[in-house]
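Not every chain is included here, but those present sit where they belong.
Order of writing sets the labels: A, B and C. Residues in every chain begin at 1.
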């Protein structure tokens, strides 16, 4: 199956132009989603899955043609790829294993259209767990003093090898320089609560405050770390009987589920960024 | 805003034909959703919201043109209407007030794009509640012996006046004759549980079985009453402390919320029937 | 049924003392819940529902006896009352009707063990809706200049007549003086989001940020308005297709449900305050 994702300033006739192009190239649309933020001056978003015999050989020509005939005149951003080719992912972790293992399990089981090409960690703890999946593990220690060097090593390790970085409870803040240089989207998972608790010891503070729901938010990382576009959120119910330690365990359950959904949707081209928000098809 | 809903056998170029038609008529697509059940021989579903200056006067011509130029050749079912005109609804109720009042409240508040033109009940209990909303209330008693006559009176009362019938906890089974004759969709709300309990006293039986979730299902009524296409479902968590009476209250909460969503989505043209299932856009 | 709620510093033998007292007075415990925040120096919380023939006449003596024989020596806070006597409630509202109508309707249906003795509003809009339930409605306008006077009128109106005040989307901030003077608990309902948005226009800001869940929190009001002990929270899922106006409607659904649960649990003696948190039995 082919996957086409397009966004541009909205205006009349865009869908017609795009679908006419595909029709002429003998592509059959299997699924399409479209959304616009408003009839005039809004932004247009489209995701199309199509069937085209011989896609693998046609892809480069199709992409060039779409760029010249459609995307160029519309000044549109687009991505056109073979949905059967998994995207290449690097997972960043520290000591917590729940998000990392869950993504590796799901990948092995064929649930996620991704290939994990590298795990990077600032601790060595999870090396043997990762080895069991046959995935390269790189231990790059990091301290305040060595952060710039460590990030350079990370960038060197990943250069040209990945389409996505996933922070699977990576307990370091990536610098703005890293985010600019890495050149691919970065997905982060963040605990979140009603009401929200920023800062250290969130589960302890949620316990002190007596919250009845705890949650998690998966979002694209930006320099303003927890303010990037939200991809997915969910919550789980807790009671006063739940200790701060159990809160963290329930939190871990919801973190790994929310992160897995976000990674799956991103890999399937279902997440379109619109400024500070996302369209999820 | 104009609303266009289309379904037909899938094939190449359908979206292109439809959007080209709208483009030529100067309609600007604001929102569109498309789904197909498979690339070959599957079924195609489309919902488009469009902006067209002077829609009210253009509508009849647009509908005729779409039928001749697009829907006819595609052998497609379609609906083309002015989304700003509320659909006309009859509510059927018995003695329970929770679904009926909730729909009347929401309509008054402007949450539902419907106009409630008639309430029909086989009991007189809710007459004054309905009167407070300025909606006609018709008490049509019903017994096994009088069922056919009562249904005839119902049909006469509604003829040509409604686009939708909603069974808001109406405790009578509509005959197949009624469903055929009424000529508009009928939405029903049904308690449902994990595992399911058919038959009488469902909340008592759920209590005996110790279920931890109770739920509700809104669906289109068919002759096989609780087997029509599902529109929406939801559940609420219960514990062993909840009595059968409280189970019924929690059930009522979830019934009214699920039914309200189903009615809203139907009225907005978001529910497309596909055999025994529904596509919800 | 009798209802006994106790809290005190934890220590050995407390449950034994309390249940022995009830046993000697021929009370049969039907349901009990106990919780302690820790074995040493923690705080102990107990709720007991008991059956005692002739409770209405025995109550005063039972209360005195419990105070002298049990609560006094334990330095315990306690409440002992007849659970079949509804608590007296004042509802404060402004222009939004969803929380107010829902509480009035649930009370009429017998779902809430409360008697609504007064509705107070700073607007006249909801007067006739309230009148339909046969509940006194008092319109007390309020401006920055008249706030102190208006609060005095409110206090005068409620003095000695209520056991609980519920802010059913009352869009004024109660002064610390009012909260001190009113002498009964005050329950508030607050929109809440992941991540949280304080301040004006929360649904607009949630829309801008692209949140996937919106929620509501019911809590006891304190001077620091939205920081009082949390009683209940819930969320509902939303998508990018939902407009800010629809977000507010979905928010209203969750607000009324969460508030109704909080009021029911408070009225049933199920909510025990522990500093900034609550124990919910």
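Basically, a contact is a pair of C-beta atoms (placed from the backbone, for glycine too) under 8 Å apart; a residue touches a chain by one contact, two chains touch by 3 or more.
Predicted, not measured: the structure shown is a model, and the values here were computed from it.
Q: In total, how many copies belong to the whole complex of which 3 are placed?
A: Shown in place are 3; the entire complex has 4 copies.
Here is the rule we go by: only the chains that are shown with their structure count from here on.
Q: Would you mind checking which chain's mean C-alpha position lies nearest the centre of all protein C-alpha atoms?
A: Measuring from the global C-alpha mean, the nearest chain centre belongs to B.
Q: Averaging over Cα atoms per chain, report the distance between chain A and chain C in Å.
A: 41
Q: Find the geometric centre of each of chain A and chain B from their Cα atoms only, then give the gap between the two centres in Å, rounded to an integer.
A: Centres of chain A and chain B (C-alpha means) sit 36 Å apart.
Q: Considering chain B alone, which of its residues make contact with at least two other chains?
A: 31
Q: If we count contacts the way the header does, which residues on chain C are in touch with chain B in the complex?
A: 31, 97-98, 101, 105, 109, 111, 132, 241, 249, 253, 257
Q: Which stretch or stretches of chain A touch chain C in the complex?
A: Of all residues in chain A, those touching chain C are 35, 192-196, 207-213, 215, 217, 226, 229-235, 239-241, 274, 276-280.
Q: Could you pull out which chain A residues touch chain B in their complex?
A: Those residues of chain A that touch chain B are 11-16, 19-20, 22-23, 26-36, 38-40, 51, 237.
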